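Below you'll find the structure I mean.
For this view, one protein chain was removed and the others were kept in their places.
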Amino acid sequence: MRVDGRALDELRKVEMERHYIKHAEGSVYISVGDTRVLCTATVEDRVPPFLRNSGKGWITAEYSMLPRATQTRTIREASKGKLGGRTMEIQRLIGRALRSVVDLNALGERTLWIDCDVIQADGGTRTASITGAFMAMVDALVPLVKNGTLPVLPIKDFLAATSVGIIDGQPCLDLCYEEDSSAIVDMNIVMTGEGKYVEVQGTGEEAPFSPEELNQLLALAKKGTDELIALQSELLGEDAQLIGAQKTSKS
Amino acid sequence: MRVDGRALDELRKVEMERHYIKHAEGSVYISVGDTRVLCTATVEDRVPPFLRNSGKGWITAEYSMLPRATQTRTIREASKGKLGGRTMEIQRLIGRALRSVVDLNALGERTLWIDCDVIQADGGTRTASITGAFMAMVDALVPLVKNGTLPVLPIKDFLAATSVGIIDGQPCLDLCYEEDSSAIVDMNIVMTGEGKYVEVQGTGEEAPFSPEELNQLLALAKKGTDELIALQSELLGEDAQLIGAQKTSKS
Amino acid sequence: MRVDGRALDELRKVEMERHYIKHAEGSVYISVGDTRVLCTATVEDRVPPFLRNSGKGWITAEYSMLPRATQTRTIREASKGKLGGRTMEIQRLIGRALRSVVDLNALGERTLWIDCDVIQADGGTRTASITGAFMAMVDALVPLVKNGTLPVLPIKDFLAATSVGIIDGQPCLDLCYEEDSSAIVDMNIVMTGEGKYVEVQGTGEEAPFSPEELNQLLALAKKGTDELIALQSELLGEDAQLIGAQKTSKS
Amino acid sequence: MRVDGRALDELRKVEMERHYIKHAEGSVYISVGDTRVLCTATVEDRVPPFLRNSGKGWITAEYSMLPRATQTRTIREASKGKLGGRTMEIQRLIGRALRSVVDLNALGERTLWIDCDVIQADGGTRTASITGAFMAMVDALVPLVKNGTLPVLPIKDFLAATSVGIIDGQPCLDLCYEEDSSAIVDMNIVMTGEGKYVEVQGTGEEAPFSPEELNQLLALAKKGTDELIALQSELLGEDAQLIGAQKTSKS
Amino acid sequence: MRVDGRALDELRKVEMERHYIKHAEGSVYISVGDTRVLCTATVEDRVPPFLRNSGKGWITAEYSMLPRATQTRTIREASKGKLGGRTMEIQRLIGRALRSVVDLNALGERTLWIDCDVIQADGGTRTASITGAFMAMVDALVPLVKNGTLPVLPIKDFLAATSVGIIDGQPCLDLCYEEDSSAIVDMNIVMTGEGKYVEVQGTGEEAPFSPEELNQLLALAKKGTDELIALQSELLGEDAQLIGAQKTSKS
Partner (left out) sequence: MRVDGRALDELRKVEMERHYIKHAEGSVYISVGDTRVLCTATVEDRVPPFLRNSGKGWITAEYSMLPRATQTRTIREASKGKLGGRTMEIQRLIGRALRSVVDLNALGERTLWIDCDVIQADGGTRTASITGAFMAMVDALVPLVKNGTLPVLPIKDFLAATSVGIIDGQPCLDLCYEEDSSAIVDMNIVMTGEGKYVEVQGTGEEAPFSPEELNQLLALAKKGTDELIALQSELLGEDAQLIGAQKTSKS
């Protein structure tokens, strides 16, 4: 029995509110249990220096937590004057994950800025960020297809992420903060609609884990991301059909 | 006629949702028209070095905007590695304003951390921050009175803030972003429940203003802060009666 | 009776030495009592990026205190690696104040750099900086009119600043450091030759102040800035007549 | 056929020179093909603040590349004034990996500083760092056992790391830089002497990968780390027998 | 014939105004031709961590130039957020030079902070700083002897500095900025009252120099520092006799 009464392979309640911010091209407020993240997507008509005149686009992600997203107040990185290693690692992960399902050539010389700001943290903020940011990205790009700026949506597949871990010897899906703190293995998995891996990141700092345990964790993660992608698809309605459309052209 | 149809002396619609964040001692999500700020108050049982062993408490405020609070994306100060002048100025203002109505001796050796994070900006973010942060501060301190940690609430009076300005020669109350951009005088006023000034900050960068204009603006601000304080009082219900209780003891 | 024997509405002795630095286009060493500030003005033939090709000029101010300007040594901001909030606030104020009396279109694509370095501090350093910097700015721009680079001096009016405050219940003009430390209200006022307000900044951190008190303080400030402007005019001699000349053309 | 003529499951030539630096408690110069990393271990008799008086020790790792370790010169992070995200990510990985095989309670209140400085980079610098740093750590701690400071070596198991990836559709072991640049999947695996996982980090930024591909990569990594651990054991000679000795006491 | 009409072995006009700043324990405004530096000395009753409980004192120097000390405006190091290499080099030199004539044991656990702020630069700012800072240091320490805090002045000897260089093949004493820019060898010499070297720093970046040239330059520097020390002695009056008094006790 888990701390919040869930089954071992059960996700927390997930909600995604689209169009949360009036200024942003895409904005999704995602809740996964008590974890809440505001994900926005901004379209900028230029690219970083290393891509100028390449015809290719880019996706950059930034991640941050409000000071009281956490149980005790966390000092702002803006006040410290530098980003911590954890923040850097997470924003690199989010950017890489989103880029893996976008055809950057089809995007053209545009940058998508993805901002994931954690309003309240209760475990799994990085995976909630990826799942929500994917939706914000779709919302930011679909209008470019509808108004003819882009011939086809440059998104090749769905994308969602979840965490899994071993608690008291039991593999569990979607850890809340209390579970995360006591897990001896902690793994984040990012998967596509086709069921392929984009990121597999497992850490056994407290105790190394066996190949068998790895397999159990991967199976749980598959179940979780399948459910998240089903929810994304339902919420997007007709727009969901634009995803993967360009796959037949080029990669 | 104003851009959003309001009368010259009319506030925008104001809402304050208390207890927005489960981790924070006090948290209020304030909306003033389309401006939305999440204000949290944290109680820490120690003070900055200059107050150690003084028996006095302190209030420190921090202010930040999410990147897409604004019409075009604003670069994070954490990424730039330093706070801008505007941010510093605003957070100094918020801290000073709140300290003016708190009896720091009665607070004892505690620090209140006030965090104002702008989720969406449409003019008047600093004044909305002060009005909301006052509420979060009350919510953070009342439990200390109820559980006997503090003998009396160390808050001497209500506190609210609003902006006023001159647009097309007309003094106006509570400017939205579009109005703010075209105002030739811009003034922020912080007032107490007793109708006294805590801060008067008026700037005529575009055009200096006359003593008569100053008086008209001050009158509008008085009307606005009176209405805001009435709303604060209503939302606090019975807790409102704890404010000003210690005034009879010492300052 | 005030600490240094002055009347309540009396300025300290004010002196301004022009052409103090041989390298700078304009340089004024201002003393207000024991407060001494070196103000220089530099003319640069280009503007910040946001004004390029706009035909408009800009004024940027920087403010700093030497380590022993103060009673105990202050750590250099260069050693700390960042500017403090107080410095940022003051340099933004100085820049805004000077821009309010300059026709930036008539200045053309030039930047005026104003540097105010406090050699010795005894209260009122920011207002002394504004009063002195105005003079340095005139000295830097008049030669451009005399040599034909500019058709008319782009300065619309005189500008001076002073502080006022309430000490022991008495409104006072031009506070020295000792008075400033014990004042319960502290206000800085920047006014033009025409008697209009450019900045009104009053803070009642120690105790909120009433509308009546505000009016008394504003009257004192008017007397003080009038006297400062009379002194500026006298020291500028014939050059004083160039000020306001372009007002008849455009703004 | 691979670019350097190796079989798909073949490691590059690995060498480890112990006691490379006379000042350091442990120092190993590891070469994996043309990748060369100097790994040092420093024993400090105190711990970071969060562990004081806990009786536990800590391991902190730092990673850096000399400017000409790379094909074109890389700007120093010391000159830029901040660590990049890649560096932070790698040094967090190295520290976590080493801590996973050390009994921090048995280490006592000591900090091990691990420094991995890349002298020449040709792919796989982070995995070479882990493999070499493990050896430096053993060399730094064994003397503490021999001189009686520690009753038993607090290292629970061997530790080595390697990279695997998919190149032209072929899973390969131990990628050199040229291979790494063209791999569509890139995975780093850290394993123990018992064959358990400490870290599994796979990224399919260029193309997501299937569960079957994941399994093939994991098998290759197992072969590689087994060979590396055999080499470590051989080079350590008698000291190798001290590893794992304390496992029977406590964890 | 030199640019300003001086003889090859002639110093510029040197003036030192003592007690320039009312707050500082010692303050000297030195002019060497058009070079003007404000030197202050602050006595602090504690030492840096590496000297705590050693009974020894320390001297730390800081050096800075006002933005318009130079012909074109120099960006403030506080705005850049870091000290440049030239500044660091100069402040290390000043501190080292002053420490060489102070008995740090006799000073006791005190820190002397020396601040040298260049008001106007015309060559030789670092040597003027040393010459002036020596005087400020004497003025800061003599009162401690007079009021009985120190039994004897812990200053072992006089100290002064000057620059020499080769211009158009001619060795010259005390270069002004115009000369400094065209010199092919640039040398700064710090000497004591006894005629010993404290610092010899010669650079032949434009052209290496021969042993003969070195000897000519050293002779000129000796003449210059002798004259500067004579002036220091004259200005200090009776206080000059306190210098060197403790030499007979210990070093």
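By letter and in written order, the chains are A, B, C, D and E; residue numbering begins at 1 in each of them.
Quick note on the criterion: a residue touches a chain if its C-beta (ideal position, glycine included) is under 8 Å from a C-beta of that chain, and two chains touch if they have at least 3 such contacts.
Quick caveat, the model's predicted, so the values are computed rather than measured.
The chain that is not displayed touches the following shown chains in the complete assembly: D, E.
From the set D:K13, D:R52 or D:R68, the residue in touch with the chain omitted from the display is D:R68, counting the whole complex. Of the options E:G85, E:G148 or E:G237, the residue whose C-beta touches the omitted chain is E:G85. On the side of chain E, touch with the chain left out of the figure occurs at residues 82-86, 88-89, 91-92, 96, 99-101, 157, 187, 191-192, 194-211, 214, 218. Against the chain not displayed here, chain D makes contact via residues 21-24, 27, 34, 38, 40, 42, 44, 62, 64, 66-73, 76-79, 81-83, 87, 113, 115, 117, 119-121.
FYI, only the chains that are shown with their structure count from here on.
Distance from each chain's C-alpha mean to the overall C-alpha mean is smallest for B. The distance from the centre of chain B to the centre of chain E, each centre being the mean of the chain's C-alpha atoms, comes to 52 Å.
Between the CA-based centres of chain C and chain D the separation comes to 60 Å, rounded to the whole angstrom.
Distance between chain centres (mean CA atoms), chain A to chain D: 29 Å.
Those residues of chain C in touch with two or more other chains are numbered 82-83.
Chain-to-chain contact here is organised linearly: an open path runs through the chains from one end to the other. Annotation, chain-chain contacts: A-B, A-D, B-C, C-E (touch as defined at the top).
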